[in-house]
Structure formats: structure tokens, C-alpha cells
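Structure record follows, encoded as C-alpha cells.
For this view, one protein chain was removed and the others were kept in their places.
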Amino acid sequence: MAASGNTNQRRHAIGEFLFRHETILLLVLVAEWFYFNSVGRRFGTLDNTFEIMRHSAEIGLLALVMTPIILTGGIDLSVGSLLGLCAILFGKLWRDVGMSLPVAAVCTLLIGALAGGLNAVLIARLRLPALIVTLGTYSLFRGLAEAITRGVDTFTNFPDSFLALGQQHFAGLPTQVWFFLVVTIAIWLLVHRTTFGRSLRAIGFSPEGARYAGLPVERRIAQAYILAGVVSALAAIIYTARLGQAKADAGTGYELFAITAVVLGGTSIFGGIGTVHGTLFGVAAIAVLDNGLVHARQPREMAGMLTGVLLLAALGAGALPKLLAKLRAPRHSSAPPS
Amino acid sequence: MQKYSRELSVAIVLALLLLVMAVAAPAFYDPQPLLSRLAREAPTLIVACGVALVMVAREIDISIGSIFALCGVCAGLLAGSGWPLIAVFGAVVVLGAVLGAMNGALVAGLRLPSIVVTLATMVILREGLRWKQQGAFINLPDAWQWFGLSQRGGQWALIAGALIILAVLAWASRHLAGGRFLYAVGSNAEAARLAGLRPRWITLAVFVFMGALAGLAALLNVVQSPQVDPKSGTGLELKAIAAAVVGGVAVSGGRGNLWGVFVGVLLLACINPALTYLHVEAYWEKAIQGAIILLAVIFDGLRNRRATN
């Protein structure tokens, strides 16, 4: 049984690589790039590339930490709201409490961990459905941000040294891109090169199976949500630095972009399957589309529409072979006894 | 009564809130603002009923806000070009149903997860609408506002309409075989198949129905103002799902009651005005709404744990 299909298997492996989600997405990305480069005159410049990176850093961060969560079969709708809340609290700690900016930033990250911890306790410990729990915290976090600012308070006049984080360059790249790179590498290593990522996958495929293998299921799920909280807080600080202000509506709708990028990047919403570089390509595909359409003098809304279509196409491409196989298969299946 | 204890407990919370308002801020019950508030919630109620049925069938639909907006704009445009009310009514309901069918076909036909499918259609429809309208409002013919009735009359008509739809849906989900099929599929799709039902057709049907209700709700929203806002319905899906969850509908399918959803809609709708009248800052609304959702789901979780032990 092993010997007969060796060449077949190799051909199969090559086919699998070609049709692998990430490969196709990368091709789409390259095609996007060349198309916009030929259409828009300023698109391909280094400045514009930096611009794309600058603008996608925050959503990118959220998408990166959404990946481990979706790998466990969960979801986190609250990251965008948490970004808003953390931005506000960061401003509050600095302006009203009088902390120095670095101290305020550390406190903000801690707050992010706490908020993620709330999700973690409810989902991992009490085993409540992630969709509804994070829908609740989605509303709660945003609501707290609005309550703290009374809907109008805006934090501005940050010192230039802080704004440099979001608006200046460092060592040739926009400053926040360095943060993004560090987080990307960290999460890529975490998911693909550590037992943490291995455990998340196992949990996503089969929570019971993971438990029988002695994996710390609750703890791993909880860690994924806490990590999301911390990185959302980091995204909030970068967001504040880029725009030079913190408002309660910061990051509205970002959670949906993040989820879209993750699923577009080939991560299965049912858990287990997915890669961090896939998510990265997903973020890039959306960001390039968004920016490129402007350069191509197309309406910006087209970016959203095309992202949605791309998402459906990605999902459909995954489902279609299964459907066809099912239609072709004989109706009377004889499965072995279980 | 044990069976409806979940719905009753939310109703008691609502009753307590209303009682507090009666004592602390009787102005809450001034007829005209109260009427306006209720009329504004009429479309939410209809959408929440729809999404509750979707959740009963163990699916979810987050594209309803976009369908709602699209149908609203469509109603405005058709009204502007002189279509009679009844024709516009038919057109938006059919449009909503077609958009719902699109979701349903992808979910039931290709077996894709509904959360992602409706996330995609939500973005596509919302952005498509923004592209078409560029945020421009559409003026509604004068005769259209409040269906050509007085404001008061129109508001009463809207509330009555929504309540009738609620009553019909609540009755149908309890007493029509089709309504029960939703519960059966949501409770155990495999058992439903063994019992001779067709779970995939039922899933398709519930999405179509959801779309039609979103279209209808859009119409009830449009007639409340002289202009149609193309951005209307943003966040409506989450509001509706929240109301359903608070009202006792389980995301795991098969459980829930539309009267509970009704109470959930009322409770969430009361928070903002209650805060205003109690001189608490209204900015707390979302936070309180979130806390209520969390409390509801924690409550359900603990109750389920006890039931299975």
C-alpha cells in the first residue's frame, strides 16, 4: 500500500503545494501588485509601500493574534473595541493620571492582558461560546471607552517623540513596522515552532483528543485570548501615535477586517488548520487592494467589495472539491464499523 | 412555568427597571417620547426575531445590517421614482429574500460556516452600497413619511405592525410544522435527517426568511424620517443578536422563544433612555449592554451545567 503510489504521491504533493491556500493567495497578491503598478503611477514607489505598511500595522497586529485563537476553533470579536478602550486609557493615564508615556504604555499593555483575561476566563474556564462572550465584551469594552470619554473627550498633543512611533521612520522603515515585524516573528515562531502552537492546533482539531493526550487545554486557550488582549493594547498605542489622538471610536470594525484577513489567509474557522504567513498574506492582500484602488482612481469601496468576494472565493475554493467528490461518490457508503 | 423561567427572569429584570423608572423618573412614561422610542425599535424587533430563528436553526447571520441598509435605500429610490407603497413593499421583501437566499445557498449548498459567509456578504453589500450612494441621503416623497399618516398615527401603525409580525412569528415558530423543523434541525441535525427532514433545505429557508424580514424591517425604518440614510443598520446585526441572546436564544441551536426575544429587545432598548432620565450619562449604554450580554450567557452556562450534571 505504501510502495505502489510513490510517484503518484509526489505528484500529489506538488499539486498540493500549488493549490495550497497560501500559494494561491501569494499569487493573487503578486498579481495585485503588478496590476496596480501598471495602472497607478505612484503605486510602486517605496514611499507608497511604506504608506501601505503604516496603515495596515494595527489591523495586521489584530489579525496576527486572531490567528492562534481561530486555530483553537474560537473567535474574538472584541479586539477592535479593546483597541479603542486601550487607546483611551493610554491617553487617560498619560494626560490625567500624569504617568510618563513609557509607564502609561506598560500599564496599557497590562490592561490589555486583563481584558483578554476576562475573555479567557469566560471561554476557557466557564466554557461559554466564544462568539457570544466576545460579542458581549465587544460591547463592554467599547462602552467603557465611550463612558470614560463621555463620547467627546479626545486625547491629543502627544509629544513628538511619541508621535515618531507612528509617523516617522526608524532605520529606513516606518517605526511601527519594526514593532509589527517583531510581533509577526514572535507569533510565527509561537505558532509554527513551539509546543504552544502545536497544542493550539490539536485543540482546534479535537479538544477531547488534546485532553486525552494530557495537553493543558484550558490554559492554552486562555493564553491565546490573553495574548490577543496584550497585542490589541500594543495596536492601540501605535494607532494613537499614528493619528496623534485617542478617541473612543478607535479601531471600530477592525475585528471584522482582522477575521477576514485570517480566514482569507487560509485558516479554517473550525480550527486546527492555518498559518501565520497565510494571515500575513491575507492582511497584505487587503491592504494592497485598499491602497492600490485609490492609486488606480477606483472608488475605495471597491476594495471592501473585492475583499468580501475574495473571502467567499477562498472559502468556496476550499469547499468545492469536497462537494464534487461527494456528488461523484456512490450513494450507499459502507463505512467500517466504529 | 419552569419551561419559560429563562424568559420570565429577563421579564422580571425589565419589570424592575420599568418600576424604578416609574418611581424615579416618571417623565420616562411621557407618551410622545415613549411612542417615538418604541417606533424606532420596531425594525430592530423584527430583525431580532429573524436572527433568533436563524440561531434556533444553529446558524448565524451578521449580514442583516447590510441587507437592511440596501433594502432601505432601494425602497427610497423606488419611492422616489413613484412606485406605490404596496409595490415597494413587495420589492424590498423580495430583494431581502434574494440576498438571504445568497447567504443560504452558500451556507447550505457549500456547507460553509455561516459566520464567515455572512461576514463576507456583510462587507460586500455594505461597501457596494457606499460605492453606489457615496453616503448621499435619499429624499423620500412627503406622502411616504409615516405612510402618509400623522406622526402619531404612523408611529402607532409601526408599533402595531411590528407587534403583529412578532405575534405571527411567535405563533408560527410554536405551532407551524415548519417552525418546529427549525428547532429540530438546530437541536440535532442528524436526528432531523433520520426523522425524514431535510436539514439543508431548512437552513436555506431560514436565511431566505431572515432576508425577507430584514427587507420588511428596512421599510418600517425608512418611513420614520424624511430621508433615507444609506448608513442605517450599521451594527444592527450585533444589536439583534444581543437581544436574542439576552432573550434566551442559545447559539448552540434548538432553544429560544420569540417572546423572550421581545423582552430582550425591550430591555436593551430601555437602557439608553433610562440612563438619560436617571441623569446617568448615556455613554454607559454600550457598556451596560455588554455587561447584560455577558451576564445572560454566564447565567445560561451555569444553568446548562447544572442541567447536565
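Before moving on, here are some points about what is shown:
As written, the chains take the letters A and B, and residue 1 is the first residue of each chain.
Just so we're on the same page, contacts are C-beta pairs under 8 Å (C-beta built on N, C-alpha and C of every residue); 3 or more make two chains touch, one makes a residue touch a chain.
By definition in this document, contacts and distances are computed from a predicted model.
Only one of "Isoquinoline 1-oxidoreductase alpha subunit", "ABC transporter-related protein", "Binding-protein-dependent transport systems inner membrane component" or "3-oxoacyl-[acyl-carrier-protein] synthase-1" fits the UniProt record of the hidden chain, and that name is "ABC transporter-related protein". Of the listed positions B:Val107, B:Ala120, B:Ala184 or B:Leu204, the one in contact with the omitted chain in the full complex is B:Ala184. Remark: the omitted chain is touched by one listed residue; of A:Asp47, A:Asp160 or A:Glu208 this is A:Glu208.
Listed for chain B, the residues touching the missing chain in the whole complex are 3, 174-178, 180-181, 183-184, 186-188, 190-192, 194-197, 205, 250, 253-255, 307-308.
On the side of chain A, touch with the chain left out of the figure occurs at residues 1-2, 9, 193-196, 198-199, 201-202, 205-206, 208-216, 272-273, 332, 334, 336-338.
What we mean here is this: only the chains that are shown with their structure count from here on.
A straight line joining the Cα centres of chain A and chain B is 29 Å long. Remark: chain A residues 75, 122, 126-129, 131-133, 135-144, 146-147, 149-151, 256, 259-260, 263, 269-270, 299, 301-305, 307-309, 311-312, 315-316, 319-320, 322-323 touch chain B in the complex.
Touching chain A in their complex are the following residues of chain B: 60, 106, 109-113, 115-117, 119-124, 126-128, 130-131, 238, 241-242, 245, 251-252, 281, 283-291, 293-294, 297-298, 300-302.
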